[in-house]
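FYI, not all chains are in this one, though none of them got moved.
First chain written, first letter: the chains are A, B, C and D, and each begins at residue 1.
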Amino acid sequence: MNDNEYFVSGHKACAGCSVPILVRWVLKIAGPDTFVVNATGCLEVFSTPYPYTSWKVPWIHTAFENSAATATGIDASIKRKGLLNAHIIVFAGDGATSDIGLQALSGMAERGNDVLYIMYDNEAYMNTGIQRSSATPYGAWTTTSEIGTENLIGKKEKKKPITDIMVAHNIPYAATVNIAFFNDFKDKIKKALGIKGTRFINALAGCPTGWKHDPSKTVEVMKLATRTGIFPLYEVVNGQMRITYRQDPRIPVGDYIKVQGRFKHLQNNHAVIDEIQKNVDSWWSKY
Amino acid sequence: MFEIRFHGRGGQGAVTAANILAIAAFNDGYDVQSFPFFGVERRGAPVEAYTRLDKKKIRIKMNVYTPDAVIVLDNSLLSEIDFLYGLKKGGDLIINRGGVEKQEQYNGYRVSYVDATSIAIKNKLGTENSPIVNTAILGAYVKVIKNVKLNSILDAIKDNVTIKTENNLNAAIEAFDNTVTGVF
Amino acid sequence: MYKVMKGNEVTAYAAMLSSVDVIPAYPITPSTLFPEKISELIANGEMNATFIPTESEHSAISVAIGASASGSRVMTATASQGLAYMHEMLAIASGMRLPIVMAIGNRAISAPLNIWNDQQDSIDERNSGWIQLYAENNQEILDLTIAAFKISENEKVHLPVMICMDAFLLTHTMEAINIPDKKEVTDFIGKNTTNRIILDTEKPATLGSFASPEYYTEFRHQVTVAMEAANSVIFDIFSDFKKRFNRNYDVVEPYRLDDAELIFVSMGAVSGTIKDAVDVLREQGKKAGLLRLVAFRPFPSQQIKKYLSMDVKIAVIDRNVTPGYDGSVLYAELRSILYDSDFKPEIIDFIAGLGGRDMTIDDFIKIYTLAMEMNADSNHIVWEQLKPLGEDVS
Amino acid sequence: MIFNKGATITSTGNSIANETGSWRSMKPVIDYSKCIRCDICWTYCPDIAIDKVDGTSYSAPYSQLKKKKVPKINYTFCKGCGICVNECVSKAIDMIREEI
């Protein structure tokens, strides 16, 4: 790991945002021989307001939905220059990945470009003010899954299983990471960086603003996401799935739900909490 | 036309304060506008919001450059930002602060203080670390500036603040009662 | 009933009052309040509509097309990159002659990314076959949106409509608006599918066939004809609107044009600021006036010619750029329609208010002065607010 | 004002000119006598506002920690989120109200 910092202070993330933590550490692991592509979203906006940048590696943002394609261009380009060992890392939000950027990502996976694609998953469109994305979990309030007499639940669709979808693309490496489980996180980033081809990582990204908890609780809440089993940690190497963290027994999902304002309306809705628990249990029953 | 600028931090409710003031003023017979500073700043960062009142139709769509009143919702901002910028000579400055102070740079303005933070905490608005002071500060506003009625503010709070409505009303009234104005 | 509301919330209210059936939308600043408010109105049972948060703007407009083609009343909202991402589908919606209403929160386009106000996004779609109406304030947003449904569903028109509102200046600014009763609005707009061929299992039809060279020209011409028809349809609908709601609109709005020596031409929210500037100038004895375009497509050429038929100076406020052409769009389009008119006002292009750079009363007074000082030899294309260019740093 | 062609920025990392410490209304303070130099606060500070500095002059709960580097909060950037306070295993960091 590199002692230098490649992502520096002075960025404009909300106090308590997990995204800078993620980015900083990924870059410390990857080192200076790294090209970064960033989709439009919180990270891009809080880190590069002209004429300031928090990045010390070559960095590019072009649009919201096309990071994977932009990365393909860089891959082709640097290969032609003989730069065979530089890393290309995409940082893109869940919206930029699971929704509007899925096609570009899928295309890149088919082509097999040498890119590590990291989706930082704060589970909504945060940059535009907490709208639901396909990665928003079932039952979460967002500004486009409003709670009211006609909607007691919040988002009614389940979280799109993006990691599974990428695994179905037969890419060589896919994993989930959570910085709250730091060693697991570090190991996977290192491993992913060592593999060629398209690699995909779903990185949980706590967001006090959108999840509605105190900024100081970000890492704590993220820990709960995994300890309850809601955000399992695993990796899939060439199709082989392996759980990398097991909590036994798992903490009840209610403990995760009750600490976040986005689930406030569910606090006493036991039916829905039970349903969520059941879904989590059923997932784990397979592994 | 009367223009008010609110200073707060992202997430503290400065924008809501500006909006409620506009609604109250409209009910008092003004034409109104309110809007936030259109930035990309995030929670915690200093933010601004504005209200315009006029007895005739407000047609302009431009920033507020020379406010008639400036309201500071968070006293930690006092050392951070140039909150006096553009304030008209003789204009009002309302600061959320426990206790008064004499400050050279306030000369030429009418300065008022209200301990909106304590009032908010007392009324269980927000948390101790991040109290929501916007309704309290509006109580102070009507006390000091008087172009909008206290009752109109209270009505606007009733209509637009759906959680802890009672507490907010109390906070506004308490602030109204506990705002000190003068040359210190 | 009066209510103090943000412009973008107003669009959602207008959708509710207009009994919109299907609302696909995708978030983008500054239009996001629209789906947010819709989500809230539906969650609270205040509105009965199907809200579909899509995975992209391209899909939002495609959902709108599918729903409209099958007979639903449809509305969506977007801005800037979102509108640009819809681009391909815009001419498809108009070519298929589908009534759809879309609220645009006018915002600058990338690169560089900028979330603030200018009008490049909708102006860049001026060839799309969509009607474009620009609001000056929140009341107009409401009224024009309601009227837009009636216009787009008019049999002679059957074209989609954009209601354009300046980012933040309108979308995020609260103003008091007069909200009509839903019943009145329902009566005013009428039914949606009259004389439209829609997808219907009872009466199957093929929609969206392809047209060989033998046929294509005529379909393009039909869109042009419908746009021309829209001109008078809009006039009639505005008259009807006036009768019912007692608020008056036209495709252009003249302001203090009598003996004006300089006429500002503008669209959208800054027009309000210009009106105040005109008043200030008039008080100083300076004969300024304003001609505001409410309709940009169809372009109100006849009405413009009527009001500009004098030897005045014209200061066009262009909140858009056309790299590689002489002057921005409003300027060029004005000059072109006046090319063979009898009178020849001196037209000056003021390119300003880009990417959220604020335009103040003082700016317009300065523009007045600059314009009045100009002679025929002056450069008539002026970047009004330009800062000195710095050097590239490395 | 400098307008680089295409809005490129070549002075990488220059965001350190934005002193985000101004965002803070509460302030974390480390009690070094409790700090076990575990680096958790340093790892998780979202604002990279905790430096590791020579620890010899700081108090420590155990003397063998003296040689280790200690975390030092850089108030120029600390936004006062409180993550360090919350995560510190030794409860060595306190949040106090900012002085005005």
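Here is the rule we go by: a contact is a pair of C-beta atoms (placed from the backbone, for glycine too) under 8 Å apart; a residue touches a chain by one contact, two chains touch by 3 or more.
All values reported here derive from a predicted model rather than from experimental measurement.
Novice: What stoichiometry does the whole assembly in this file have, expressed with the labels used here?
Specialist: Formula for the entire complex, using the labels shown: A x2, B x2, C x2, D x2.
Following the convention adopted for this analysis, only the chains that are shown with their structure count from here on.
Novice: In whole angstrom, how far does the Cα centroid of subunit A sit from the Cα centroid of subunit D?
Specialist: 25
Novice: So how far apart, in whole Å, are subunit A and subunit C when each is placed at the average of its C-alpha atoms?
Specialist: 38
Novice: Mark out which residues of subunit C touch at least two other chains, giving numbers and ranges.
Specialist: Within subunit C, the residues that touch at least two other chains are 111-112.
Novice: If I count partner chains per residue in subunit B, which residues reach a count of at least 2?
Specialist: 40, 44-45, 129, in rising order.
Novice: Within their complex, state which residues of subunit C touch subunit D.
Specialist: Going by the criterion above, the answer is residues 111-112, 387-394.
Novice: What part of subunit B is in contact with subunit A in the complex they form?
Specialist: 10-11, 40-45, 127, 129
Novice: Using the touch rule from the top, collect the residues of subunit A that touch subunit D in their complex.
Specialist: Going by the criterion above, the answer is residues 5, 7-13, 15-21, 24-25, 47-48, 50-57, 59, 179, 182, 208, 214-220.
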